[in-house]
Each structure stands twice: as C-alpha cells, then as structure tokens.
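A protein chain is absent from this complex, but the other protein chains hold their places.
We just call them A, B and C in the order they show up, numbering each chain from 1.
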Amino acid sequence: MTPEIRVQAEPFDPMTEAGRLEVSGIGAVATFTGIVRGEEGLESLELEHYDAMTRSALERIAADAAGRWALMALSIVHRVGRMVPGDRIVFVGAAAQHRSEAIDAMHFVIDWLKTDAPFWKRETFADGRSVWVEARETDAAQRARWLNI
Amino acid sequence: MTPEIRVQAEPFDPMTEAGRLEVSGIGAVATFTGIVRGEEGLESLELEHYDAMTRSALERIAADAAGRWALMALSIVHRVGRMVPGDRIVFVGAAAQHRSEAIDAMHFVIDWLKTDAPFWKRETFADGRSVWVEARETDAAQRARWLNI
Amino acid sequence: MAVEILYFAWVREAIGRDSETVEPPDDVNTVETLLDWLAGRGSGYMEAFADRSRLRVAIDQQFSGLDASIAGAGEIALFPPVTGG
Partner (left out) sequence: MAVEILYFAWVREAIGRDSETVEPPDDVNTVETLLDWLAGRGSGYMEAFADRSRLRVAIDQQFSGLDASIAGAGEIALFPPVTGG
C-alpha cells in the first residue's frame, strides 16, 4: 500500500479522490473533506507551508496510520495558497476491509495533520483585518487521544 | 436539517451523494461507503429488508445523530436486492462546521445502522453454498460505545 | 384479535411464508407465548423458533423484547439479528 500524498495550489475534487480509494478487496471507504468556512466576514484564506518538510511530515503520519490499521489505500491531499469560503482545503481518505479500520485511520490522519504538518493559515476579512489563525488546544487534545489506543 | 434517507435497489454513486452534503456554511464533510467484499469465493449477496420499518428505523438513527451533534447535512443511502463483489451497499455522510462533529456523527450512524435497521444479508458462493450472514458481536460492542458518550 | 405476522431471512425460509394473519387466543399475550402458540403449526415453525436467543422481534415496526406484550399489536415481525450495512 503506497499512500497517495499531494500538496498542491490547484483545487482538488473529493469525488475523484474517493474514487481512487476503491481498490480491489476493500469493504469500507472513509473520507474527510475540510472546507473553508465563511464565518465572521471571512473573505479569503492564505495557506503557507514549509515546502521542504510538508511531504515528509504527511508521509510520516500516513506511515503511522498504516502501522496501526490494515489499510488497503490511503490518500492525503492538502491545498496551499489562496482560498475563499466554500473551497476545499484538505482531503483524507482510507480504505480497508472493515469499517472501523477505515474510519479510525481517516480520523487519526486528520487529527495528526492538524498538529504535525507544517501549514499555517492567514485569514483576511471583509473589514480589512488580516490575522494568522491561532492553534487550538482542542487540536492537541484530539491528537493526544490516539496515544493511548 | 432534513436528512436524506433512501433505501433503493438501484446502485448509487458515493461521489454524487458526497456532493449533496456540501451545503453552505459547513467546514467538514465525513463519509463512509460500504462495499461488497469478494472473500472466500463470494459470488453474490442478497439484501433483504423489512420495507415498512426500514425507513423509520433509519430516520430514528438520523434523529439521534442530529440530537448529539450540530449537523448541517446528513445522508443515509442503503441498497437492497442482489449485489456482487465491488458493489456499494451503504453510504453515510455527515456535514458540520467542525471535523469531530462530522466524523463522529458518520461513525455513530454506520455503527447503529449495523444493529438497529432491519436488513439481512444472504451470501452465495462459487461452490454453490448460500448462507445467511450471522450478526457479529463486535457490532453490538461498537454500538454500545456510543451509549456512554 | 387478528394480527399480521411477518417473517424475514431464515425465519421466513424455515416457515415457508413471508406473512400470515393469525387470531391468537386471549392467553397468548406476549411474544414468548405467541411463539409457543405458533410453534404448534408445524415443524418449520418449531425449527425457526428452536433457539430463541437467535430471534428478534418488532411490534408495529418497533424493536421489542421477546417478553413484550402483544396487546393491541397490528403487525409483529419475527427475524434473526440484523446484518445490514
């Protein structure tokens, strides 16, 4: 199983990504798509990343997931650059024989991606404000849940 | 939020179903697709259901999920009748503002659908055997996890 | 009082029909006593109801226990544990 890992400025299509996961012999596909919310007058979002490190960080998360669950396919796609509300930022998909493996692996990957991959978001609002998004403590807590499983 | 609930003999397309979930204001879409596995020489699978009850059972599970998490869209699609390996049996998708809501709701719905909706599978194998699938104790255990959350 | 009984999966196959309307006597007032009474109808019923730990029931489209009352029920479905999804 070689994970599909991509970091790209271009939009992606979760439907196409999900289709890639339906490999022979699987019984379950779980997917997650993250979308830019337009709350509080958000106009656009700029996603910066550490190009030389991002891919290896995602590969490491994928390898951790593959070590924990018997996966038959795994995809991580992350957009970078400028996005607007409604745009898709991230896709995570996992395929396995059984449902809990696929769902848990997908959930693990998106939780760890939030804390262990070098991306940063800057939000620009209709009133002109532009701020770097603060990391949330709940993300660290959600990552930590997996350490005792 | 009115859940999309369908029980149908016709194939469905998880990509189309996932597209329906991307309603305005969401930040997260989680989906699950169950697929017929071709293990042990399985040739076909016949899915029987209790027509007069199935829809209300699925509506009840959907209402339970909507009561637990702030969902902005929820879909349950289940095929009935004859299927072959590789065919999609079930789709569950949930959309919410935040990822844990969407993922947990999707996971809850598929866990409860396994134990609380009147479907029965009969498997026919290449050697001519045809057997009713036995319920798995792990399904009851996975359902029970949600009772204390 | 007449009640519609539905059978699914191997319960249906053992009994050889998917539904029937029956009129149980007054002392048949729970699912358990209904099963006892139906079992008198033939070997297919006896076979289907032999291991009651493998039987599930819905009364008027609601899952119920085998000890549930059937008073006033219009439709009782008997079937194995469900295996959808």
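Here is the rule we go by: contacts are C-beta pairs under 8 Å (C-beta built on N, C-alpha and C of every residue); 3 or more make two chains touch, one makes a residue touch a chain.
Remember, it's a predicted structure, so these values are computed and weren't measured experimentally.
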{"item": "Displayed partners of the chain not shown (whole complex)", "value": "A"}
{"item": "Residue among A:9, A:23 or A:53 touching the omitted chain", "value": "A:53"}
{"item": "Residue numbers in chain A that touch the chain omitted from display", "value": "34, 47-50, 52-53, 56-57, 78, 89-90, 110, 113-122, 132-135"}
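To be clear about the criterion, only the chains that are shown with their structure count from here on.
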{"item": "Chain centre separation in whole Å, for chain B relative to chain A (CA means)", "value": "23"}
{"item": "Chain centre separation in whole Å, for chain C relative to chain A (CA means)", "value": "49"}
{"item": "Chain A residues counted as touching two or more neighbouring chains", "value": "99"}
{"item": "Chain C, residues touching no fewer than two other chains", "value": "85"}
